[in-house]
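Missing here is one protein chain; the remaining ones are kept as they sit in the complex.
So, subunit A:
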């Protein structure tokens, strides 16, 4: 039963051991395990949020950071609504490899050539482990995020659950905003059948409720 207004696919990427899986676990299961094993391939989680009274479902694909899984993880970029690039603020190398990741994003989201950076994949930069001793200053990361057209930058801690909920809420809000404006654009500009599927979904939900009450 499609009881949600929006469904967004979110993909976590970043070097191995920066805490992607821990962030996801913290969000979906509210737990933290210090001895988290390395992810193999791709992991999958669901998180439902309410944004402005609308039910938003987040499909979270947690990819392996290890290089050897690059080929399979990259194949998940394409269909994503939002890419979260994670680095470890206590590890300079993980920050240094960010340009490399940015190139991959451009390559594999299918945005690169067609419409530059303004395509509607929502890019987020996250500095994790902000409970630890800092190696990467915040302003440098913020600058980096600006220069590379990231839509959002945030520092989080999966251990202390700092900013985790907020991160996802902001993402969800932004995505909802974005798709709503897009929807209105498409509806007003061209009355074709390319109307966002979610609109019909919402109608259906309402109808079903009406049905129930009438019976």
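The working rule: a contact is a pair of C-beta atoms (placed from the backbone, for glycine too) under 8 Å apart; a residue touches a chain by one contact, two chains touch by 3 or more; residues count from 1.
Convention: contacts and distances are computed from a predicted model.
Visitor: One chain of this complex is not shown here; going by its UniProt record, which of these names is it: "Ferredoxin-thioredoxin reductase catalytic chain, chloroplastic", "Bacterial surface antigen (D15) domain-containing protein", "Protein EFR3 B-like protein" or "Nuclear pore complex protein Nup85"?
Guide: "Protein EFR3 B-like protein"
Visitor: What does the interface between subunit A and the hidden chain look like in terms of residue numbers?
Guide: Looking at subunit A, the ones touching the missing chain are residues 1-3, 28, 37, 39-46, 59, 61, 64, 67-72, 74-76, 78-79, 212, 215.
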